[in-house]
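Complex shown without one protein chain; remaining protein chains in place.
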């Protein structure tokens, strides 16, 4: 653990940001990365102000990511990687600039404004020495890692069905009309892209399902709605899925996500069923994983317990019974990314979401939006 | 409570039957109905054997429902109502014979083999002095009654979304090939009709959603699958819904049901979201109802508690904290039906499923099966 | 199942009774016992009124249990057994009269007003042809039966610790001063005996602990309180226990029970820990049993599942996932008692609480009450 600490520059995350401070906590939790610079806001004064809040050297709070990249490149202790925590429309431009400067990129999801834009980025990543990771945070939970390993091990048998849901209620009212920054950009197509709920959380559910099930979605049939009058992007989405398991029929699935499910908090839940057993994981009680077998027996796995697999154990810091949460899951992504940077390559097993997850996610969003508008049956998901 | 006890004749429920003994327990639980006769099997000896098991007079165990109806009509203490607990194909023929004899009918669901058959029956019921009820058992749970009342009261605000699921795993293998009677008829189109999973449990979920949400499904888009090789009827179904709330757009919903969700038991769960709050009820922990409000507050209601509404209180026998279960829910249907018989009419508030639920259910099954085969978008649900 | 149906006479259970109707439902649920007579009240008119409510022949509603015993003995179809559902002070007198008439007795707990009174009864039972059972209802739950079997099988290893609790809140106020019949007799020493909370529910917890742990309590140190001003009997009790495992040290345990735990419903919960694993069961979610192993693995057993042992399976009527509750648990006691009556002897494995449970329970109540008053350390529990 005596490797040099990686230096992080943040893009976005200015005053009022929800996710900026979380990135700092997650990045720094394991002592391998330190936030040292930032282009927190395009307003120089606000960027400085944010920098002071983050406790960084005021000289390293920049008014633009371009300024940061240029200035940091001249320092002996300049940044090694950037975290892009802006609204969606800046994800790809900032990623491109950072990669072109040889920096590594940890980017918020969804990866881009469109699949085409993401395809362009994918080409640049392929030719860059910078690595690219995507904050599908929920893949960082220890029991999500264990679930993925269990499916891969054949413990569930052959894949039979997937149910994934992500239920929130915080956009039940027209929050964007009240000046809420968080609601504002998420409901603005210019800043968010074509997807509202589907781009904000549906894509997390989609990613989690593919990540654990180990099979890609092949076709979908979607029903996206705008339930709050005046809103411009979907706030509820319900989607039939077919996963590709190599058979003509495929494997059925359901994804439903909502931001108008009044009273729901952050209800991401995944169930995967095989021929032998089913598994069940919920983000709000993240430290257990339930496995139900054909014989009627239910097994509950606990984070930190000795009987978990190596992937889950590597993602846990505390003894069993001491809850770890969202920040720790997020920190696992940063820890994995730090290891990847040191290794010079993303993990071969796909355990850390990157370009491929970005392409899949954008294809999912675009296909679902178009399919829902057509209301004419199923669409193939191609990326 | 000193009214004369109603006399029940059972049709079906012979040796090996799962549901027959439950009907007896449920019907008799409150001391207002007594099982006195039965056409338990078309084999006279097996019918007698079953009758002995039920503790009835051997002379009143008949080899056919026609024989029972004819013989009982001649007795001063003849039966007042029948319970039809056969496979689906006999539901309508037996109902017709009973109604034509002036008897009341408590029939298992789904009500018929087809919507057309059910429409025929509906006409007969309308002209009969016999009443007709359908065993959508789950509507008998106290907290389902409370949920229905809460939605009707406006506590949730205007309807926004419905998620209903019914997840079982017991048909994960080709059980029907092993001689299982329960699996056998449920997977046989001649005995079950066009729906497998959708007719056996999907229709329960559908009924529950409409019962509580207080709005009918207007359109659907379905994906039904046969996942166990060699099976002849669907064992998994996932359906997008639109409920009719008087608007052009309608209210989105999802229904997913499965009998190949390995390890799941009897996972019927309903969530209804409004503009102000959401409710959540699960059949396997039936004595609580959770309500989540926009303000972040969760309220949990408990069966038997003093703060429940009158419908829920009327459906509870024990003090709070003393669990009542499936048999008691079922008994609530029988109790309501006994009261209806005494009153000479089904309850005006629709709280006891009858002909209308039968028509809706058959329309749902037929529409979903046809829609899934077409794979071409949405179908209107007309009954 | 074609044995003649046993005929039951109820003693107590008049208008306003909570437990009387439950006895009827439980006794009749499986079709092997039928309520045919009763001495529901010492007021002849009220007894007749109650009899009508229970649907029995008005001629068999008697004004005293003596009258019932005398009259029924003259009938060819006279009663075979009595259910004693009165306040505690009548338990032994009624039991004696019934046993002396050759009737079998199902008596509510606690068995007597005092240990001495119960010792007297024990002698009579020993010399009677009538059998005697005690309604420690919670022993009738399938997963309590399974828990008992698991401990006996050695699955938990050697016994290490027992925690049992029974938490209610319904006596948080001076309900007895408001005319509540249920609260009235339970807080009256003349009707209840020396124990309030400890006699009403503490003794259930004690019984359950010994029933499942398979070891008797040897010593205790008790703290009983009256928390509601003006009340005459304890409404809260907390007790340190030592179970006898054959060692000098014994096995530690805790029992806490309350009727002033505001907001609690019927919170009976048992945890038993051994050298290899621990088990956990709660009455309010009675259909699961959780087993936690030293290896960090948690197993959840479900009522009705194929992997349960024979005792649990025999106590279940429905497929897994279809909740059974308190009435069904109670009915299991009646079913077992009916079988015992037919066999002419109580089950040899002690699975149905009887005289011994009555003696143990009375010794527990008396010892705890006296120990709590002395406040001087530990007392040996002798019966």
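List of remarks:
Letters A, B and C name the chains as they come in the text, with residue numbers starting at 1 for each one.
We take it that a contact is a pair of C-beta atoms (placed from the backbone, for glycine too) under 8 Å apart; a residue touches a chain by one contact, two chains touch by 3 or more.
What you see is a predicted model; the values in this text were computed from it and never measured.
Of the candidate positions C:50, C:81, C:107 or C:156, contact with the unshown chain belongs to C:156.
Only one of C:273, C:337 or C:364 touches the chain withheld from this view, namely C:273. For the chain missing from the display, the contacting residue among A:173, A:320 or A:379 is A:320, taking the whole complex into account.
In the complete assembly, the contact with the undisplayed chain comes from C:377, out of C:230, C:344 or C:377.
Considering the complete assembly, chain C touches the hidden chain via residues 156-157, 160-161, 163, 165, 167, 169, 172-173, 221, 223, 225, 227, 236, 238, 240, 242, 249, 252-254, 256, 258, 260-265, 271, 273-278, 291-294, 296, 298, 374-378.
Against the chain not displayed here, chain B makes contact via residues 295-302, 305-308, 320.
Contacts to the hidden chain, counted on chain A, fall at residues 1-2, 5, 18, 21-22, 24-25, 28-32, 52-55, 168, 170, 264-267, 283-287, 302, 304-305, 317-328.
Basically, only the chains that are shown with their structure count from here on.
The chain closest to the protein's centre is B, with centres computed as averages of CA atoms. The chain with its CA mean position farthest from that of chain B is A.
Between chain A and chain C the centroid-to-centroid distance comes to 54 Å (mean Cα coordinates, whole Å).
As a whole-number value, the distance joining the C-alpha centres of chain A and chain B reads 42 Å.
For chain A, the set of residues touching two or more other chains reads 296, 298.
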